[in-house]
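Presented below is the structure to which this report refers.
Partial view: only certain chains, each at its native spot in the assembly.
Think of it as A, B, C and D in the order they're written, each chain with its own count starting at 1.
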Amino acid sequence: MRKKNINTDMPVLAYVFINTEAGRAFKVLEAVKKIEGVKDAHTITGIYDIVALVEAADLKDLGEKIVDRVQGVKGVERTVTAVVVE
Amino acid sequence: MRKKNINTDMPVLAYVFINTEAGRAFKVLEAVKKIEGVKDAHTITGIYDIVALVEAADLKDLGEKIVDRVQGVKGVERTVTAVVVE
Amino acid sequence: MRKKNINTDMPVLAYVFINTEAGRAFKVLEAVKKIEGVKDAHTITGIYDIVALVEAADLKDLGEKIVDRVQGVKGVERTVTAVVVE
Amino acid sequence: MRKKNINTDMPVLAYVFINTEAGRAFKVLEAVKKIEGVKDAHTITGIYDIVALVEAADLKDLGEKIVDRVQGVKGVERTVTAVVVE
C-alpha cells in the first residue's frame, strides 16, 4: 500500500497502556523496556498497570510492534494504544 | 409481544467492537471478515481491538450472529454491540 | 435498504441509563416516569443515576423517544441506551 | 452493628449487570432467570451482556445472592450491581 521511498520520516509516536496479570507488572515492565522502539516505560497507579512510550515507522509498524512484541510479553493481558497527534 | 407477520424487512445495522486475546487481533480480523453479514472490519487503536460493521435481519438475528459467529472466533474475548439508529 | 411494508410490529425494548445534573436525580425520575413508553424507572447507585425500561415501536422510534422526550427532561445530562436482544 | 429483630421488611431491589464468556450469553440468561429472587432478565446490547432485576431481603442477602448464585452460573465472568434507591 505504501510505495518504497527512501526517506519517509514520519515516525509515529504512541503511548501503549498495558494491563498485566495480577502480580506481574514489574516483570512485564522489565521485558517491555527491552523491546526495540520502546523509549520509556513505567508502572503507574490507576486503571492501567504500565505505560510505555513507543516509536514506530508508521501505523502498521505500530500495530505489529504492539501485537508481536509488547503483547507477546508473558503476563500482558491487554493493551490500549493512544497515538500521538502532536 | 410480537405479532406474527410475514414480511418484516427491517435489517439492523450495528457496530461490533471486539477485544481479542493479546497478540491475536490480526488473526481475528481475518476470520471476522469472512463471517456472513460483516460488511467492514478493521483493527483500531484505543480500547477496542477491532470494529466490525454488521448487518442482521433483526435484533434477535444480530444477537445470534454475534454470539454464534463473531464470539465463536478463536481469540475473541468479548464484544460490545452498538446498534445503528439512523 | 429497507423495503416498504405495511405491518412491522416489532416493538423494541431497551434500558435507558441516565445521568443527571448533580442534585436532580429524583426530579428527573418523576418526569421520566410520565413519558409514554417508559415502563419502569428507578434511581440507582453506581455510574448511572437512573435506569428506565422503555418500549418503542422500532429502533428509529426508540432514538426519537429518547432524544425528544427523555433527553428533553430538564436536568438530563446524557443517556446510554442498551437494546434488549432477548 | 445490626441488632436482632424479627421483622425488618426492607427488601432491596437491584440491577445486576452481567458479563459472560464469549458465546454464552443466552445460556447464562436461561440459568439466571431460574434463580430465586430474579424478577426479570434480558440479554442487551452494549457493555454488559445481561441485565437482571433482583430482589433481596437486605444488602447482605443481595451480596450473597449474587455471589453464590448468579456468579455461580457457568459462563458468568463478572457482575456489577446497582442498588435501587427509589
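Basically, contacts are C-beta pairs under 8 Å (C-beta built on N, C-alpha and C of every residue); 3 or more make two chains touch, one makes a residue touch a chain.
All values reported here derive from a predicted model rather than from experimental measurement.
For this homomeric complex the structure file specifies 8 copies in total, of which 4 are displayed in place.
One rule holds for everything that comes next: only the chains that are shown with their structure count from here on.
Residue-numbered contact pairs of B-D overlap by over half with those of A-B, the repeat interface among A-B, B-C or C-D.
Separating the centre of chain A from that of chain B, both taken as means of CA atoms, is a distance of 27 Å. Work out the mean CA point of chain A and of chain D, and you get 38 Å between them.
If you check each pair of chains against the touch rule, the ones that pass are A-B, B-C, B-D, C-D. By the touch criterion given at the top, residues 14, 62-63, 67-68, 71-72, 76-83 of chain A touch chain B in their complex.
On the chain B side of its complex with chain A, the touching residues are 19, 22-23, 25-26, 43, 45-47. Of all residues in chain D, those touching chain C in their complex are 13-15, 26, 29, 42-46, 48, 51, 80-86.
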